[in-house]
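Sharing a structure here in structure tokens format.
One chain of protein is taken out of this complex; the other chains stay put.
Just so it is clear, A, B and C label the chains in written order, and each chain counts residues from 1 on its own.
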Amino acid sequence: MADAAVFKSEIKPDWCPGCGDFGVLNSLQKACADLNLDPKDIMVVSGIGCSSNLPGFFNSYGMHTLHGRSIPVASGVKLGNHELTVIMTGGDGDGYGIGVGHFVHAMRRNLDITYIVMDNQIYGLTTGQASPTTERLVKTKSTPTGNLESQLNPIALALAGGASFVARGFSGEPLQLAELYKKAIQHKGFALVDVFSPCVTYNKTNTYPWFKERCYKLEDENHDVKNFDAAMKKSQEWGDKLPLGVFYANERTTYEEAEPSLQNGALSKQPTVPLDAAILLEFV
Amino acid sequence: MADAAVFKSEIKPDWCPGCGDFGVLNSLQKACADLNLDPKDIMVVSGIGCSSNLPGFFNSYGMHTLHGRSIPVASGVKLGNHELTVIMTGGDGDGYGIGVGHFVHAMRRNLDITYIVMDNQIYGLTTGQASPTTERLVKTKSTPTGNLESQLNPIALALAGGASFVARGFSGEPLQLAELYKKAIQHKGFALVDVFSPCVTYNKTNTYPWFKERCYKLEDENHDVKNFDAAMKKSQEWGDKLPLGVFYANERTTYEEAEPSLQNGALSKQPTVPLDAAILLEFV
Amino acid sequence: MKRKTVSVWVGGAAGDGIASVGESLAKIFARNGLQLYAYNSYQSVIRGGHVWWQMRAGSEKVYTQPENCHLLIALNQDTIDQHALGVERGGGILFNADRLQVRPEHMANGAQSFGLPISKLTKLPIMQNTVATAAFMYLTELPLESLEKALSERFAKKKADVVQANIEAARAGYEFAKQNWKPFGLGLQISDKQRLVMTGNQAIAVGALAANCKFYSAYPMTPASGILHFLAPNGPKRGMCVKQCEDEIAAINMAIGAGQTGTRSMTGTSGGGFSLMTEAVGLAGMLETPIVIVNVQRGGPSTGLPTKTEQGDLFQVLGASQGEFPRIILAPQTIEDAFYTTAEAFNLADKYQCPVIILSDLMLSEHTETVDKLELGVKIERGEIVTEANGDGYKRYLDTPSGISPRALPGTRGTIYVSASDEHDEKGVVISDVFTDPPTRKKMVEKRMRKMDNARKELAKTYAPALEGTPGAEVTLVGWGSTINLLRALARRLEEEGTKTNIFLVKVIAPFLTEETTAILSKCKRLVMIEQNFTSQMARLLRMETGIRISDRILKYDGEPFAASDTFAQLKKILAKTPAPAVAGVGSR
Partner (left out) sequence: MKRKTVSVWVGGAAGDGIASVGESLAKIFARNGLQLYAYNSYQSVIRGGHVWWQMRAGSEKVYTQPENCHLLIALNQDTIDQHALGVERGGGILFNADRLQVRPEHMANGAQSFGLPISKLTKLPIMQNTVATAAFMYLTELPLESLEKALSERFAKKKADVVQANIEAARAGYEFAKQNWKPFGLGLQISDKQRLVMTGNQAIAVGALAANCKFYSAYPMTPASGILHFLAPNGPKRGMCVKQCEDEIAAINMAIGAGQTGTRSMTGTSGGGFSLMTEAVGLAGMLETPIVIVNVQRGGPSTGLPTKTEQGDLFQVLGASQGEFPRIILAPQTIEDAFYTTAEAFNLADKYQCPVIILSDLMLSEHTETVDKLELGVKIERGEIVTEANGDGYKRYLDTPSGISPRALPGTRGTIYVSASDEHDEKGVVISDVFTDPPTRKKMVEKRMRKMDNARKELAKTYAPALEGTPGAEVTLVGWGSTINLLRALARRLEEEGTKTNIFLVKVIAPFLTEETTAILSKCKRLVMIEQNFTSQMARLLRMETGIRISDRILKYDGEPFAASDTFAQLKKILAKTPAPAVAGVGSR
């Protein structure tokens, strides 16, 4: 087992003291160490947001891309070199807001990639506007008299969207979180880990104590991770009880397994060869 | 009750003979007539696709916008003048493919608008590529060896996304379809009607006979439209049995009802008034 | 030290409350009849980093942030280390002596050390900013009451004891300063002339409200978020629906939908969000739906420098969206101008039924300035609107001599039509599917493009290009947008040195006022382009539109605003050289 320190980059995270994202990062470093991964075989891809700064603090290849576009970029990375372990990290605004279209399609596509969403129910980096997971009637900078839209339910959406692995963690539960990451990375196919990662600066509603009071663990309840209906039912819990853990895990053929062009190793490693003249038969 | 002919425009539909979209159009004309709507109080907004040509054939105000953007445009129309009956029409590619991000957020937003998707499981206008609802392994122009992505489930997605009205029709069942439209239009809040509308030219898999064999009606089964779990369960049926009808209907506060600026009538009808100098107090 | 103005810097880390100190000071200056100009330099981080508020105030109009200061309020050691030498001789550094240190090297340029024993003056360390501000009041001879008022307002929503604690801290700070130091004797001329203190973004927001804009849709993005942040609480009270959307694509398309109903609509973003809006800009052009789009430029490319200023999006907005359609692009220059231009943008959008883009930049949108007054009763022209028509007769896209087709709002009896993004005929019927029809296509392209002929004429009157300053000057400084203040300052300095100088700003970017601009610039003796980008985008545009090539250029692209003295030095160097020989353009061969 490698040392989690291997995955620390030279850059000190610049999140606000107490930000939930620290926990997300630490647990991810631990998970990768536990899995004995080599930093050079990992690519972490993020969008834009406080949470999306993570790749800079994690020692592996990284791409810090556009707001909402981590999924397509990461999908391209995986198709370009499917020998890499590809992890996407970002925020609720990034992934469930502007990027939700890619999210929906990524689940159908089922590439073997892991998506970690630091869900703080707010737009952190842009100083506190409502996000898709902001609760109804909560006041934010953009909704000073209360948010009028219902909260998006990422777990239910992922299940309905066909994700083959759906889990939720909490940065206040770092050990469970690391375990969830390990399962997600080891899962063959698209894996979502939604993480309650409190924004201590702009979200004064969904705070550490708020979560602590409400969170419980699915593994303590004998939840059957292969039972879609049960997972969907669990996904509907919100308010007094917030389940953490794996909601659903059910492997199916991945895109890489089925895609003909990927059957001879990574595309990026194919030797350069002149195009066979047979192609011209298409034109005679 | 008005005559459906009132809603026929001067333009003859240019869909292929036998295209499912004819049925969608006819039933919509009947529904609007049955509801005694006045063409001048309706705005039909579409994206781009064969199906999105509908507004040109329907006698009311219309906007034929961009591929995938009917929802935000229509949302703007509704907010700009919420006295209009706003209906969106489009295809599976338009709404569940490129436009799915807006779809997800529109359901949370719950404006009182109706979304009709002519779901032919193919890209018709661009001559037959895979769409998000194309079944796995089906061969299309863009997937000549078979589609590798799982089919998107619009009903489940809508339920998970928080749509307050979710129904499915079939253009081979025009009377039921008209009834579904009426319910959807009368429903206060975001209403989805997904319609099996066969593309006779490019989809040789999901044909009229294919649907005829499989479709049955939820109303024949005593399905409880207020039961979310039952609706979600029903949404999972695909293959031998395809339920038609209302899966779920449960009104909640609409966006227009809650938005403070809309409480004095349509924005577009507000008189022009000089800005009160009190605003300057913000700057002293 | 120069008299009658005061320059102050406030520095610390994000989260230290610099902006609050800065904003309080700005209000205090303004309420005491002083004019001011402030710029806040910050980074894309919520806590940490280095935030640096630079403000100058005085009894006359102030045009730029100060390059040096009389007083540095340092909230952390880093600020002292970085900025102490920027304090003018005889000025001073105000700091929390419990935590920070001013060492002799910090005073090498003659600054005084004004250490505040915070723990002795207040029980709450968080009050350090209040204490320092109060000391500042004493040193600059501003009335303590204005600070007390500002504090009461700031903490009005908090518990009463918060206000009280702050006021006590302020009094303690003031008292301490009084007992230990002497006022600077800056001679600030306090008066009771009231002015507004606002940012460019706020001016844009108020301009929209004044124009009776009733719909603002946006997705948060620095440096445009200030518009959203102002309108979200203030719009609804005035009947404006303010909608945060799921992305910029939704934001502009919603604005188009609302615009189509006849509701005046606006969306706002920065370059990256504008990129996403690109496709819909053409939609508005094709549907002929009035809409106002604000693009506040920031450092690019891509995510770039989110909190830094640049003028790098000129060609992005000029070329945005496929194909050709009329668009109007205006670059406001000052805060007042941002207000009036925004208000006028709605008239233009309504009259010419096209997208109107307001191209601002971070410097203009985010800097704070005093404004004498804003005439809220702006002219409102809704363009040609049909109120009742015979069903068969109404043609939404009627081909008229002006190209403008009278608009019927949905719901107007007898005017049913469909607006299509496909090419269509005068009635709106698409001509791209069953029969394409080249003559109709040609007619419709010409109809749309013709609208810009009148728009150009109107714009040439409303915003007549003109030189500002000495006629027939030796040197003409050319620029656009927020650098007007810099250009004015540079011109003044050159004049002081005896070089007759004037300035020229391009305000109407599209449709370009070619004739008027050519007439003016071709008579100028020596042109120097000053803009905030790498490729001199405006010089390129000018060459394209007028044939005039300006090869003397001062360009800045490091994200920081131009510093007047540094730029002046560059300018002098350029002017010292003999002008490059005029490279003649080649015409019509």
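Simple rule for what comes next: contacts are C-beta pairs under 8 Å (C-beta built on N, C-alpha and C of every residue); 3 or more make two chains touch, one makes a residue touch a chain.
Nothing here was measured: the structure is a model prediction, and the numbers come from that model.
Shown chains touched by the undisplayed chain in the intact complex: A, B, C. The residue touching the chain not shown here, chosen from A:C16, A:A31 or A:M63, is A:M63. Per the touch definition above, the residue from C:G271, C:P332 or C:G428 contacting the chain not shown is C:G271. Contact between subunit A and the absent chain runs through residues 9-11, 14, 39-41, 43, 45, 48, 53, 55-56, 59-66, 69, 71-81, 83-84, 101-102, 104-105, 259-262, 264, 266-268, 270, 272-277, 279-280, 282-284.
With the whole complex as reference, residues 14-17, 48, 50, 64, 66-68, 97-98, 100, 123-127, 129-130, 132, 141-145, 201 of subunit B touch the missing chain. Seen across the whole complex, the unshown chain contacts subunit C at 43-45, 48-50, 270-272, 274-276, 278-279, 282-283, 285-287, 297-308, 310, 312-325, 420-423, 432-436, 438-439, 441-442, 445-446, 449, 521-522, 524-527, 533-535, 540-541, 543-544, 546-552, 557-560, 579-589.
As a convention for this text, only the chains that are shown with their structure count from here on.
Chains B-C form the pair with the most C-beta pairs in contact.
Most remote chain with respect to subunit C, judged by CA-atom centres, is B.
Between the CA-based centres of subunit A and subunit B the separation comes to 30 Å, rounded to the whole angstrom.
Centre to centre, using the average C-alpha position, subunit A and subunit C are separated by 37 Å. Computed from the mean C-alpha positions, the centre of subunit B lies at a distance of 41 Å from the centre of subunit C.
In subunit A, the positions touching at least two other chains are 97-98, 100, 132, 145.
Counting partner chains per residue, subunit C shows two or more touched chains at residues 236, 242, 246-247.
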